[in-house]
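Note that one protein chain of the assembly has been removed; the remaining protein chains are unaltered in position.
We just call them A and B in the order they show up, numbering each chain from 1.
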Amino acid sequence: MLETLLNNYEEAAAIVLFGIGFTMLLLHRNLIKKLIGMNIMDTGIFLFLASMGYIRGRKAPIITDGVTDVNAYINPVPAGLVLTGIVVSVSVTAVMLSLAIRLYRRYHTLDLDDIYLLSRHQTEDR
Amino acid sequence: MDLSEIFKIILIVLLIGCAVAVNLTPSLLQAVIIFMSYSSVMCLLWILMESPDLAITEAAVGAGVSGLLFLVTLKKIRREDENAEPGETGPAEGKGSRR
Partner (left out) sequence: MKNAFQRWLDGDIDLMANISDAAREHDHARADIKERDKKIAREIDSRRETVLMIAREREGLKMVYDVIAVICCVLVILVFMYIIAQLPLYGAENVRATTVAERYIEHGLEETGAINIVSGMILDYRAFDTLGESHVLFTALICVMILLRVDSKNQRKGFEDYYATMRETYFASEKDTILRTIGIFLVPCIFVYGIYVLLNGQNSPGGGFSGGAIMGAAMIIFTSAFGFDRVDRFFTLKLQTYVTFVALSFYSFAKGYVFFTGANGLENHIPKGTPGAILSGGLILPLDVAVGLVVACTMFGFYSLFRRGQIGGSLGRINS
């Protein structure tokens, strides 16, 4: 089992990145750090997905010299999926950052625990 | 193991190092800059995995637009702390950033 793990070092690194991003989501209280952690999680998953398509010794899927043999190119399908994912990741980051700006203007703090307590305190007042 | 595999392992170690460094810095501006360099190393990794489309998109979007949006957010937050008395640390650094 250890040999397979050592051979699949790229997928293992992608899972370690996912774990680091997940840790940043849980352990930090600042909203901006949490968003950076979410982005690191996203890129870890992209690395995992694209490494499923890599085959040693073959080239990028761009047809040169008319060679359309299957044994000359890597698997192009995971690369298409990751391309969509990267753009969706930046869209989600933009929406989350605008939410963070609005939260800061309302509560004048970026600390998520304080925001939760302040929001509860203010609803009890009304 | 040929040379490209060794290069890939070095880049992956650098990637994990950047991710841990983002975790540990107390200052937000440093975290965003290290995040942009993390995106650039990821772009190199995509080239080594024979996907040039992903490399161009990651370079333009990850290190470009996404990092830029983080920096503009930091600018808006600090700008609204202009009324704070000198000596007060804003939420961007210091007490709010790490337990």
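Basically, contacts are C-beta pairs under 8 Å (C-beta built on N, C-alpha and C of every residue); 3 or more make two chains touch, one makes a residue touch a chain.
These figures come from a predicted structure and were not determined experimentally.
Undergrad: Kindly name the visible chains that come into contact with the excluded chain.
TA: Hidden chain, whole complex, touched shown chains: A, B.
Undergrad: Mind pulling the subunit A residues that touch the left-out chain?
TA: Against the missing chain, subunit A presents residues 1-2, 4-5, 7-12, 15-16, 18-19, 22-23, 26-27, 51-52, 54-56, 60-63, 66, 68, 70, 73, 75-77, 79-80, 83-84, 86-88, 91-92, 94-95, 97-99, 101-102, 105, 107-109, 113-114, 117-118, 121-122.
Undergrad: When the complex is taken as a whole, what residues of subunit B touch the one chain not shown?
TA: Where subunit B meets the chain not shown: residues 51-53, 55-57, 60-61, 64-65, 68-69, 72-73, 76, 79-80, 83-84, 99.
Please note the rule applied: only the chains that are shown with their structure count from here on.
Undergrad: Using mean CA coordinates as chain centres, what's the subunit A-subunit B distance in Å?
TA: 12
Undergrad: Looking at the complex, which residues from subunit B come into contact with subunit A?
TA: 8-9, 12, 15-16, 19-20, 22-23, 28, 31-32, 35, 38-39, 42, 45-46, 49-54, 57-58, 61-62, 65-66, 69-70, 73-74, 76-77, 80, 91-92, 96-99
Undergrad: Which subunit A residues qualify as touching subunit B in the complex?
TA: Per the touch definition, subunit A meets subunit B at residues 9-10, 13, 16-17, 20-21, 23-24, 27-30, 32-33, 35-37, 39-40, 43, 46-47, 50-51, 53-54, 58-62, 74, 79, 82-83, 86-87, 89-90, 93-94, 97, 100-101, 104-105, 108-111.
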